[in-house]
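In this view, the complex is presented without one of its protein chains, the others remaining in place.
Chain nomenclature is as follows: A, B and C, assigned in order of appearance, with residue numbering initiated at 1 for each chain independently.
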């Protein structure tokens, strides 16, 4: 945990997988639906806290669903990469564009298709219900499940590492 | 708990946050949806018990979703304030309109954007899955999770504090 | 439990509440929806086992939702009473129509608005997540939660009480 906090305080860029991170990994479909996802209102407030504290936020997903754009827009996330097989390559592009270093990058992912980013990040955080192959290689495993406060828990850790109190009353509208 | 029961018996106005209180904090969306929420039928019966026993009921939410109006209408809740950043200000307006005092007001909330109301209420109750920043400052933390019987549990406590038995057979239609 | 099994073997009519019994008590809505419910495929197979073994099955609900008719039709349940405040009265009508006695009637319910039927049934069974007021007065509390195998668990108990093995391979189509 000491190592974790040492690394957290240098983070400037938070990169998030979509399914299993913003959601609980569930895809709800009927024959006509493009696929409902379940988001968590507390995770949404977490993204707002990141933005208020000047973190860069990006989504990198293997999925190509339009719901990713819709959720990103609702939360004001501008960097959205969809349908990505090679997540390492696209991560490097994002880092180059933003002039962000490996030491300043954290990745939140839940499955083995996220692990390709490992060489170019400082911390890989997995939710408690991540795939075992992902948890084995993670820097840290959260107490929360994906889509159930996982993002918020890590946001709180990031803020604390920078001496920002994440428990203060916060005036905001929900999404 | 003694303190809690002492305060419960003076309550006349129950103010509720929406997401995470009426719901489990989940927002279900597809690219076309305005966002489904999951409500609990037992919480609905709790609202009816409040009304039958002459409590005033109000919703104060940071969200601006139309589903809030729909659920409020189904449950006969007349005071609905949406898209609210500063919940303290709007709470005072409600209290003034109804001529209800601080000592007569209870608030049910689950996140740090609810904490602004603390100066003007008697009791702040958080569900067991509330954000940690919210639980730390709550008067009491329920056994139930938000959207999973949380409202009903607190309604039962309110009725018991006024010597009304909340376990008696109750003839009513569901919503 | 001896008493329970003694009574189970005389049961001919199974009366079920809808929300919290066929479902987990959740009502999923967006501004346009009439309210989605979540059913359990194993409970559906339970209803088929009841029918195959010549039990009478009826739904008595306080709700007036069209989804009750739809689910009942899919499962071949013919006796469906909706929007009922006084469940005792309607239960007596059903019993009269079918010439079924109190000793032959079991009721599955999860909240205090189901308790009015108590004078005219042999057994009242509540799911493990029923309201406390309902559990206190129940003949038996199931291991399963409502909408998560509760109906099936009680069906299995009913079959066993009549020396039918509910664990045998069963050829059927799902609904």
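A few notes on this one:
Basically, a contact is a pair of C-beta atoms (placed from the backbone, for glycine too) under 8 Å apart; a residue touches a chain by one contact, two chains touch by 3 or more.
Only a predicted model underlies this, so the values are computations on that prediction, with no experimental measurement involved.
Taking every chain of the complex into account, the omitted one touches A, C. The residue touching the chain not shown here, chosen from A:40, A:111 or A:153, is A:111. Residues of chain C that touch the chain left out of view are 28, 33-42, 44-45, 65-67, 69-71, 149, 152, 156, 166-175.
By the touch criterion stated above, the residues of chain A touching the omitted chain are 19-20, 23, 25-33, 36, 61-64, 83-86, 110-113, 115-116, 118, 129, 131-133, 136-137.
Here is the rule we go by: only the chains that are shown with their structure count from here on.
With contact taken as defined at the outset, there is no chain that touches chain B as well as chain C.
Chain centroids computed from C-alpha atoms place B closest to the centre of all protein C-alpha atoms shown. Fitting chain A to chain B on Cα positions gives a rotation angle of 90°, stated in steps of 5. Distance between chain centres (mean CA atoms), chain A to chain B: 31 Å. Contact of a single residue of chain B with at least two other chains is seen at positions 28, 33, 36.
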